[in-house]
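Below is one structure; the comments refer to it alone.
Excluded from the complex is one protein chain; the other protein chains are retained at their positions.
For subunit A:
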Amino acid sequence: MDDIDAMFSEMLGEMDLLTQSLGVETLPPESPPSTAMETNFGSVGFTDASLHELEDNDLDALMADLVADLNATEEKMASERGMSKSSTLPTPTVNDFSFPSPTAAPAFTPTSTSTSTSTSPVEPAASTSPLPPPQNSKPSKEEIEAQLKADKIKLALEKLKEAKVKKLVVRVEMSNGSSKTLMVDERQTVRDVLDNLFEKTHCDCNIDWCLCETSPDLQTERGLEDHEHMVEPLSAWTRDSENKVLFQQREDKYAIFKDPQNFYIWKKDRNTLKDMKEKEKEMLLEENFCGTSIIVPDLEGLLHLKEDGKRSWKPRYFLLRASGMYFVPKGKTKTSRDLVCLVQFDNVNVYHGKDYKNKYKAPTDHCFLLKHPQIQKESQYIKYLCCDDEWTMTLWVTGIRIAKYGMTLYENYKTAVKKTSSSASWTDIVTSNASTPSPTPKAKAANGHAPKPAQESAPTAPSNQSAFPPPPPPVGILPPPPPDPGLPPPPPASMLAKGSLPPPPPFSMGGSFPPPPMDDLPPPPPLDDDEVEMPPDFMPPPPPPVMGFPTPPLPARGFPSPTSGGRPPPPARGFPSPTPGGRPPPPARGFPSPTPGGRPLPPSPSGRILPPQPSPVSLATGSPEGSLPPPPPPPPPPPPPAVMAPSPMVRKAGPPPPKRTTPVSAAPSGGDFMNELMVAMQKKRTPQ
């Protein structure tokens, strides 16, 4: 034991250091960048708090942490959305929030926790399970001290691990203009995120779906490759970036594998290739992708090049080789030895340029460019190329992708095909599950992106709170989707299960707001949190925070009747009311929150009551945004906007998609982390 103790304390020390450093490094920077993605701080804070608290209140503390996390996230979102311009605010606000949450927590746990920021429990399963335990824990606290210690160590380690995982909150814009907000950690690939979105949107899941990064500054667009880690490209964005991530179908994503002849026999007329037999296509693929090395299409032709920051576009004869892009220098032939290398692909990505005829006086609008992903503004280091027609551009861009990614691209494709074929059955299962519990027929609606029926679990959710046993069901539901434990999909389930209550109400309103499917993060919540802080008494609700996360998803799905009906609990918790009232809180943060002011009346009171659960607030806020929370606040419609107030620009319009859609704040998420935590806790308990 001594050893363990010693080790533990050592680790705590380490962690403190870590947190501090993180706090120093990440927090400040983040705050300034409205879009900033680094989320480390959240998790860090979490570790600290949780560790300390655990000794006494283990689970409660955890919950508090969760709440805090939520707050932080929400706050971030809020700051980002609302305050796109006011970069400074976010940080301070964050701090405030975090404190509040802790305060709330204090009721149960020592205030010390407050420092901790937050980990957003992305995973529903995790969240659900945790809730029940807390209750149990309370009675058993003293009994299990020894175990707790072991737990703590494990937790500490896990938290440390988690603390190192970078997380971002990403706002993904759908093709219909709505948006979903996702928590993405650095281990997740674009494929994971896509799967996640498939679940959330119930789209047809075909292989053309793609996440696409756009930059208004450079007027560029790039489909992210499935194997890329989602966080990486986003990390290159500047703090005040207007960049977005779009969820859309792009035919060119895997066109190479659907019609390889168009790329490998590009010299021939495409019409004559149209009726190529499947077998021949397979042979082509086999030839080019299944050998010991990948064969890159032997593209060559005249393109216009603009480089070195010059204004003019010079025609050059280019050739594509596996090793890079080359051109024929003046007066030379196109023999290999004479070629001049324009660029090798190791460090650059290929982007589509939009409307370059206007922007750069390009000969045509069919432009693409090659640049280091870090470069976000015009620079002499960007190579712009202009093609005569769109097809030529597709050829080159695809060819470059093959040269750059090689076999990986083909593997991505095969995975995508597999996912697509399996996803159909998958969705069916999910929907059926959901439907069974809840009479509401939400499933069908799913096909639209935004409107997905809330998790079926919703019905169960209410019950969850009271009875822990139920949590498992949500879990059960999740399993199917679980491509990634930390992924968002689960969250919805969890939400349903636990917090289903709060979320639904908001959602009902939310329905009107198609955009924010994933509102979990929405900035508004933070505001609420602040207010929430006031009512520490509510601390017990820790679970709500959990719920908060989940809720967001719900809105996206379908606010339909079920939400309101099933969710009743939320009102009980005061969430609903808080939401409305929540908006007002902004003052606490120092937000101008003009809008909130308008709403203030009802919300404020309710908000105070609710304070306990920042998360709930968050939910509420989310919902308000989307639409009015039906139950509690009649005024909601206006309020929601108020809530948004912080980010008046973006959200006010409500309907219009948020500008910043994409990336934004880094949020301490950690579905995985939560899961691990819960699992760890439960393990410890069960033996007893």
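Assume a residue touches a chain if its C-beta (ideal position, glycine included) is under 8 Å from a C-beta of that chain, and two chains touch if they have at least 3 such contacts; residues count from 1.
Please note the rule applied: contacts and distances are computed from a predicted model.
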item	value
Missing subunit (named according to UniProt) among the choices "Large ribosomal subunit protein uL24m", "D-2-hydroxyglutarate dehydrogenase, mitochondrial", "Fermitin family homolog 3" or "Glyoxylate reductase/hydroxypyruvate reductase"	"Fermitin family homolog 3"
Contact residue for the chain not shown (choose from A:Glu145, A:Glu280, A:Asp355 or A:Asp389)	A:Glu280
Hidden-chain contact residue, picked from the options A:Lys149, A:His227, A:Arg250 or A:Arg321	A:Arg321
Selected from A:Ile144, A:Ala236, A:Ala255 or A:Leu285 as touching the chain missing from the view	A:Ala236
Per the touch definition above, residue among A:Ala255, A:Leu285 or A:Ile375 touching the missing chain	A:Ile375
Contact set of subunit A toward the excluded chain (per top definition)	11, 14, 18, 153-154, 157-158, 160-161, 164, 236, 238, 265, 267, 280, 283, 287, 291-296, 298, 319, 321-324, 326, 333, 335-337, 339, 341, 344, 346-347, 372-382
